[in-house]
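All protein chains but one are shown at their positions in the complex.
Up next, chain A:
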């Protein structure tokens, strides 16, 4: 199938893009890499009157060092994120999660910001953003504002951006030297994650000093596995301690049941994958 007809604009600046968005109102849709949107348009699950392509705005591309944080431009592709030395050094969790996104072709086109703004509960980059306390910088007609990840994801495919706002960049605090790993489970190569676990720990002489863990697809939005984090801190980084802590991974969650997995199975996966993610991280 082919998409329904739409008007197309490719603004050259963030200001122009925001103006286009404001003009279009509810009938406008931003296209970033298009790897989620184009399938939706093709299947006619959406029919926007105007598509605003932000792929020709140079400001939105690239990753830079900004002191205590790295800043990832919204239009930076997964492929670029995977190969960026700043990400590997200071945000290893994002690097390992991005390695698992879709397939090589999609990673060439799909973008970090597009994935975050799309807010698919099965998206692999939301839980790392939450676990790392990333901050989304969004632009609107009244200027720019910063939204912490904990306030950004609101519901299934829904963020706290209003329709006339554009995600410009994501500020990720540096976690230099932390151990990190993203572990997900999916039925076949290209299916979405049933559950994913983004785990990151700082060790101090064989003891876990800090832990941050985010869960993918255990709720409508990414959630922190706080009980696991608390169980890990101060413990020796041993296989037994990891296993014991991982048992708390589903605490406080009530994951949905759907055609891929029922809630109980998702809870089981969260516990198993948390153990695997921590073990792989600490290596």
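Here, a contact is a pair of C-beta atoms (placed from the backbone, for glycine too) under 8 Å apart; a residue touches a chain by one contact, two chains touch by 3 or more; residues count from 1.
Quick note on the criterion: contacts and distances are computed from a predicted model.
Missing chain, UniProt protein name, picked from "Transketolase", "Putative RNA polymerase sigma-E factor", "Carbon-monoxide dehydrogenase small subunit" or "NADH-quinone oxidoreductase subunit NuoF": "Carbon-monoxide dehydrogenase small subunit". The hidden chain makes contact, of the residues A:21, A:57, A:86 or A:102, with A:102. Against the chain not displayed here, chain A makes contact via residues 1-8, 10, 31, 34-35, 38-39, 41-43, 51, 53, 55, 79, 102-106, 108-109, 189-190.
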